[in-house]
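First the structure, which I've put down as structure tokens, then a few questions once you've had a look.
Missing here is one protein chain; the remaining ones are kept as they sit in the complex.
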Amino acid sequence: MTIKVGVIGTGNIGADHVTRLSSQVVGSTVTAVFDVDTARAEQVAASAGAVARGSALEVIDDPGVDAVVIASPGDLHAEQVLACIAAQKPVLCEKPLATTATDCLKVIEAEVATGRRWIQVGFMRRYDPGYKVVKDAVDDGTIGEALLAHMIHRNAVVPDSFTSPMAMTDSVVHEIDVTRWLFGQEIVRTTVVPTKPSPLAAAHVRDPQIVLLELAGGGVVTVEVFVNCQYGYDVRCEVVGSTGVVTLDNPSANVLVRHGRRAQTVPADWRVRFGATYLTELQEWITGLRSGVVGGPSAWDGYAATAVAECAVASLDSGAPVPVGLVERPGLYV
Amino acid sequence: MTIKVGVIGTGNIGADHVTRLSSQVVGSTVTAVFDVDTARAEQVAASAGAVARGSALEVIDDPGVDAVVIASPGDLHAEQVLACIAAQKPVLCEKPLATTATDCLKVIEAEVATGRRWIQVGFMRRYDPGYKVVKDAVDDGTIGEALLAHMIHRNAVVPDSFTSPMAMTDSVVHEIDVTRWLFGQEIVRTTVVPTKPSPLAAAHVRDPQIVLLELAGGGVVTVEVFVNCQYGYDVRCEVVGSTGVVTLDNPSANVLVRHGRRAQTVPADWRVRFGATYLTELQEWITGLRSGVVGGPSAWDGYAATAVAECAVASLDSGAPVPVGLVERPGLYV
Amino acid sequence: MTIKVGVIGTGNIGADHVTRLSSQVVGSTVTAVFDVDTARAEQVAASAGAVARGSALEVIDDPGVDAVVIASPGDLHAEQVLACIAAQKPVLCEKPLATTATDCLKVIEAEVATGRRWIQVGFMRRYDPGYKVVKDAVDDGTIGEALLAHMIHRNAVVPDSFTSPMAMTDSVVHEIDVTRWLFGQEIVRTTVVPTKPSPLAAAHVRDPQIVLLELAGGGVVTVEVFVNCQYGYDVRCEVVGSTGVVTLDNPSANVLVRHGRRAQTVPADWRVRFGATYLTELQEWITGLRSGVVGGPSAWDGYAATAVAECAVASLDSGAPVPVGLVERPGLYV
Partner (left out) sequence: MTIKVGVIGTGNIGADHVTRLSSQVVGSTVTAVFDVDTARAEQVAASAGAVARGSALEVIDDPGVDAVVIASPGDLHAEQVLACIAAQKPVLCEKPLATTATDCLKVIEAEVATGRRWIQVGFMRRYDPGYKVVKDAVDDGTIGEALLAHMIHRNAVVPDSFTSPMAMTDSVVHEIDVTRWLFGQEIVRTTVVPTKPSPLAAAHVRDPQIVLLELAGGGVVTVEVFVNCQYGYDVRCEVVGSTGVVTLDNPSANVLVRHGRRAQTVPADWRVRFGATYLTELQEWITGLRSGVVGGPSAWDGYAATAVAECAVASLDSGAPVPVGLVERPGLYV
């Protein structure tokens, strides 16, 4: 059985998803796409043998579409996901599930009302082999009891449109999800610690930032986010347990020795670092759908991540710790 | 278009290929298999929705088979590949193309007579990302002019059926192909240097061994093959150029710190190390076939590798350097 | 000229210093020692051809003593250093200079009154080759402008006598000094972030801890201190600049490959990690004294470190950030 996918949003990530789903994933095809940039949508559609539709809703309601991928701007996600639930179509929604915790709760309410899961949120790092090694070491007791962690998230540069809150909602949100997933606990408080800005960051952006994520079990995760580090895309993680430590660095197999230095390449950007990870994410999503199963990061994970990121933005403004207040977790997500 | 593949030989590697071609590669399906172990063939066929045929020839001649994968014992390869050429079906033949250079030449003769390529030989390392980095550094002048290389090929253990010549024909043959590919030159002489055997190797096996491969351009490649190293599967490569060096080690992103040691995992075996590489190899083969193209390592590469391995076996016996005499390369392979 | 040194305190570190000064440092000899454990003092004295005196003051006032090393319990340091100043003898005082900022100021007052420096405080990391590489990269602009840093300080285990405040005054005090030295700035605020204790730490010790050090220039340094990490002594540092990053890890030249792992040794304890560093510290102290120069970390550095550690202890109790209020820096230390 081939899953016919409709893709909403054909920007960089959406277009990459179309390529993957039409030619790299087993068991899927792309039948319909939509983008406000009609020319772009036509071009992407043509590359995949799909049709460009006139709106997101047309894609969702298309009878030739079995499942939907949402890669549109974040403020449109909630409405589009709700439409997928209404149409009873599984949906893989790029993060964020919604830009506010309140909107995430509306989505959760709608999904819970159907009595089953339709939504997977695009926290792709859970599919990365390196992160899986960390997760296994935490889960199987290899490092004893996991106590705390240190995470680094650096980008070479960001466009001028990037703002300080986006460092939380677009960047740190990945560390928020990874933290919840690795520790199997909710984050109960978050603090953004003011620090000296880089002279190379835009004047309106506070960069780098240090963020503290406090877990329900008492552990603390430190996160450095630095979106203008200049030198590359550098995502790392170190989980400290009671008897050992497990770390994740950039994967590497090669060393180049020249000019007095032994050097390993740092990925240029997230497409280099996590390209294969996105493919695994999509393949597992499609494989699940072919068996009638929706798994992966849930709407609850999307809600929790947005709620914590919202608190991080509040802390960014106030400079004070901000407690995270989550609603009770519905049984569907236990 | 879906390529319907017949797979001959359903041992470990054959069965893995069936799984890949039926469920992990885009654009292929497995329709027929054969193995002398009928029960095994039935089981593997069932797992892939294929049919178990009564002989290799039945698979090759099956009108429901578009292309063939040969993963049978090496001494059957030549005959089976010839049958594929006769049936005008593209074939991916696991190494060796044939167990003797003479038989390889018969295959080449048959392929050349058709005026086009049908054969790809299963030297999968050319599809490994780490080896590609090495190849690129050699080709683009990053390390200046490539002068020589050091290669290591270790297995944790081998079964009792393993013999000293197999270290050349089954193990070092990969380094032979990698050497020819990286340097873009033929190997003109090979020497097996006698060395002290491991007390943990079987009495009838000389292990480890050191092999010297001399290139047409004058460069020398040292190869250590050690098939009872106990600790894991360890394949490494260092190419030395006039201005720099590029190395390949086991890919790794994680470090585990415990008990006074910072440790990275060594792959347990070649399935761990090269599993994803085999998948890339098969995907590129299928993608090519869907466009009507046969690429990758050719019958000529298979012949050259077998010829050099044959000389290595001769040197193993004599202890002396053995020159490699290749026929003139047919135009089809230039 | 040979500098005749008196050593006060012949516990582990004092005895190591006696060995170094009597047999590994060029230009020094040990002539007198004192310890409340008379037998121990006699034994150490004998090993170095020195005399065991009846009190610290006897050592300081001994006409056969040119310079003094203080390795006694920290609460005795201030009084002993003051006696050295009174006796006009250069003194290398192990950290802390004094256990309270107030006492440190008394020492500073006394030294300033003499119009010259007599005191070096034993912050030996400044003499470590790895830290010097970090310092150079910060100072010469290799990483652009230094913005923030991450530091880790782990011990395998601590004795039962260890308390939570000691994690600040005995362990983190090194990171406090390193931070001030690397950035060339004072620390203006410190926060101890409560985190989940290790089940292997004694019940009365909060361990691990996360400490934030805020610099006058706005940068923030995160410090993890974990004195029961079980696996070894692990001191690391990563300074993040506007265009690059420089890191310090455990020095290593060897890899051991066994049992499926490539492993590097983590130092067992600080004597393994910093033994050679202590020797460099003492050699440079003696070399300076032979030229009539007292250099290295000053009484001001000792005061600032104690003042910041005091604030860290206060933050440990209160859970809130604690501002660091230093007096004006006397001209002697500019």
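In this document, chain identifiers A, B and C correspond to the written order of the chains, with residue numbering beginning at 1 in each.
Here, a contact is a pair of C-beta atoms (placed from the backbone, for glycine too) under 8 Å apart; a residue touches a chain by one contact, two chains touch by 3 or more.
Keep in mind that this is a model prediction, so the values were computed, not measured.
Trainee: Counting contacts across the entire complex, name the shown chains the missing chain touches.
Mentor: A, B, C
Trainee: Thinking of the whole complex, not just what is shown, which of B:218, B:295 or B:323 touches the missing chain?
Mentor: Spelled out, the listed residue whose C-beta touches the missing chain is B:218.
Trainee: With the full complex in mind, choose from C:13, C:36 or C:257 the residue touching the hidden chain.
Mentor: For the chain that is not drawn, the touching residue is C:257.
Trainee: Give the residue, chosen from B:229, B:282, B:299 or B:324, that touches the chain omitted from the document.
Mentor: Only one listed residue reaches the unshown chain, and that is B:229.
Trainee: Among the options B:41, B:119, B:158 or B:245, which residue touches the chain absent from this view?
Mentor: B:245
Trainee: Pick out which of B:57, B:86 or B:210 touches the chain that's been left out of the picture.
Mentor: Checking each option in B:57, B:86 or B:210, the one touching the absent chain turns out to be B:210.
Trainee: Using the touch rule from the top, list residues of subunit B that touch the missing partner.
Mentor: Residues touching the hidden chain, for subunit B, are 144-145, 147-148, 150, 152, 193-200, 208, 210, 212, 215, 217-220, 222, 224, 226, 229-231, 234, 240, 242-245.
Trainee: Quickly run down the residues of subunit C that touch the omitted chain.
Mentor: Per the touch rule, subunit C residues meeting the hidden chain are 23-26, 129-130, 133-134, 137, 142-143, 243-259.
Trainee: Please output the residues of subunit A touching the missing chain, sorted low to high.
Mentor: Output for subunit A: 231-232, 234, 250, 257-266, 268.
The rule is short, and it goes like this: only the chains that are shown with their structure count from here on.
Trainee: From the C-alpha centres, identify the chain that is farthest from subunit C.
Mentor: B
Trainee: Determine the chain that sits nearest the middle of the structure, using the mean of its CA atoms as its centre.
Mentor: Of all chains shown, the one whose C-alpha centre lies nearest the global C-alpha mean is A.
Trainee: Taking each chain's centre as the mean of its CA atoms, how far is subunit A from subunit C in angstrom?
Mentor: 43
Trainee: Can you pull out the residues of subunit C that are in contact with at least two other chains?
Mentor: 231, 234
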